[in-house]
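Here the complex is missing a single protein chain, while all its other protein chains stay put.
Think of it as A and B in the order they're written, each chain with its own count starting at 1.
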Amino acid sequence: MKTIIRLAGIIVLLWAAGLADNAQESQADHAVVSFTNPAKPGTVEVDISEGSIAVRGYEGKDVIIDARWREKALTKEEQESEAALAEEGEELDQEELARKKAQAEKAKGMKMLQIESMGLTVEEEENIIRVDVEEGKRSVDLLIQVPFSTSLRLSCRDDERGVTVDRVDGEIEVETSDGPIILTNVSGPVVADSSDGEIKAVFGKVTPGKPMSFSAMEGDIDITLPFDVKASLKMKTDEGQIFTDFDVQLTPSQQKKEEDERKEGGGYRVSFEKVTLSLINGGGVEIQLTTYEGNIYVRKAK
Amino acid sequence: MKCECEQIREKSADYLAGELDEKSLAEVRAHLADCPACREELEGLSAIWTKLGVLPKEQPSGALRSRFYEMLEAYKKDMEKEREKQGFGQTLSHWIRRLMPRRPAYQIALSLVLIAAGLGSGYLLSVRSRSAARTEVAGLKSEVDDMRRIVAVSLLKQASPSERLMGVSWSARIDRPGDEIIQTLLETLNHDPNVNVRLAAADALYLFYDHPEVKEGLIDSLAGQTSPLVQLSLVNLLVEIRERRAAGALERLIQDEKLNPKVKKRAELGLVQLS
Partner (left out) sequence: MEPTSDNRLMEEVREGKVERLAILFERHHVMLFNFFLRLTGNRSASEDLVQDVFFRILKYRDTYQSQSKFTVWMYQIARNVHIDHLRKQKPEVPLDEQFEEPAVAEPPAIDRLSADVDVTLLKRALDRLPLRKREILLLSRFQEMKYREIAELLGCDIGSIKSTIHRAVKELGKIYFELQGGTSP
């Protein structure tokens, strides 16, 4: 089954004149989409260029999407062309001006509704729900509620707010360029990449046997694992450092330098060059952590 | 009415599984509209059927997978041994059967003699079969490699990035990877949509850098990469294996105006290290 919903700008209507003056009020889209086969865990795919994605697991079987459109700040070029238009306006002939004035009089106390689509498309096919935002439209903040076992593929470029995920047990694939990636109450497998943002992941439990990988160019990677997790960590950083409060068993890898020293507060400070392999509780699920400048923190859940 | 309710009951299993065609579905709905009893029952059934969906799919521990592969490898070994024995073994057992006396007491005695003889001839045989054993071990190794290769290639084609990562780590465990694995890993390095999977592929290829295609592949890959982390990782690898032919690729990389300044710095340093 294939369902496509094009949200033609379902608009928040503001009847009271007073409220209508409040131009900051943003428009919202709302959609509820079902999976073809709700008995099987589905997948939600989101790819946006400007905006943020927040996903929350909830006890239900539909996917609920709320989109809030931001008032887009005008770019410099747009500002210039607006200014040019305004100047032109002064040269409009009197007749034209009178007509505009009359129009404005008619619509007094009301707000113009934008009726064209905001460019949000939701599509369902074979248990995969795709959420797309047309390029070049205004920035959007998406709040998506999904059944706990849903898998996610999220991509968010060119925005500072990034991606947050809470209480989702499915597989999570996420990438951002600028924004942070914040995952809480997840169980993986997680495969995450951020060029300029930081990555934070707090695992309630860890799905055994499924490899995970986190990579960040400039930001830190900070993951919290259950105290009894069995994991084999492969950590690699060029200029960052590695910290952990787990009792790790280090396996030397190809020609790498190691040094351990006690840090204040009882934790271990471990710093290395390049690849570090370490086993937690005897080893288990493979987790790769790669940064260039950022630090790597591997925390034990309290 | 009674009869119709009976029919609805028969259809309820298909209704729950979503297996009813449009016509039957319409019939069921029409009946439900008129019959509160059936409606209530079917609603109750649907509710519990749907509720079963909250039961999570549990994951077995990693031990299950490794035990399975151990078993498969052991089975494969036994099969190979059987096959080797067959030629010699068949005639031998045939010969013993013909020799075997009918009476059990003599059977035991003869068996003891045969075992003693076996020990003696076993010594003589061992000298000759040592080289055969060596080829057998090599054969076994390649069988194990074969299996890992199949698993790795099939995993690398999955939609889930975690499974593709598993595919990369299976490839890394292969002793002699062969062209297929090298090609698949290079393809993963160049075209996998996920940065993490590409990074893992680069690391796995590093293990096989003495394979002629790998160095070329790593050098060629540099130009096509867009992620700064993958670019850095490749620069590091090429410097580490002291691949002088990489200098040209590094120079071209440095000239790219859109290049991340940190990658540029690392590549410039790499050029110095390689010269």
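As a working rule, a residue touches a chain if its C-beta (ideal position, glycine included) is under 8 Å from a C-beta of that chain, and two chains touch if they have at least 3 such contacts.
Since the structure is predicted, the reported quantities are computational estimates derived from the model, not experimental observations.
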Touch with the omitted chain, as defined above, among A:36, A:49 or A:185: A:185
Contact with the hidden chain (one of B:5, B:26 or B:63): B:63
Residues in subunit B touching the chain absent from view: 9-10, 12-14, 16-17, 19, 41, 44-45, 47-49, 51-52, 54-61, 63-65, 67-69, 71-72, 75-76, 79, 143, 146-147, 150-151, 154-155, 157
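We adopt the following convention: only the chains that are shown with their structure count from here on.
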Subunit A and subunit B: spacing of chain centres that average the CA atoms, whole Å: 31
Complex contact set, residues of subunit A against subunit B: 37-39, 41, 59, 61, 147-149, 151, 169, 171, 173, 175, 188-189, 191-193, 195, 207-217, 230, 238, 274, 284-286, 288, 290, 292-293
Residues on subunit B engaged by subunit A in the complex (per definition of touch): 18, 50, 52-54, 56-57, 59-62, 64-65, 160-163, 165-166, 169, 194-197, 199-200, 227-229, 232-233, 236, 260, 262, 266
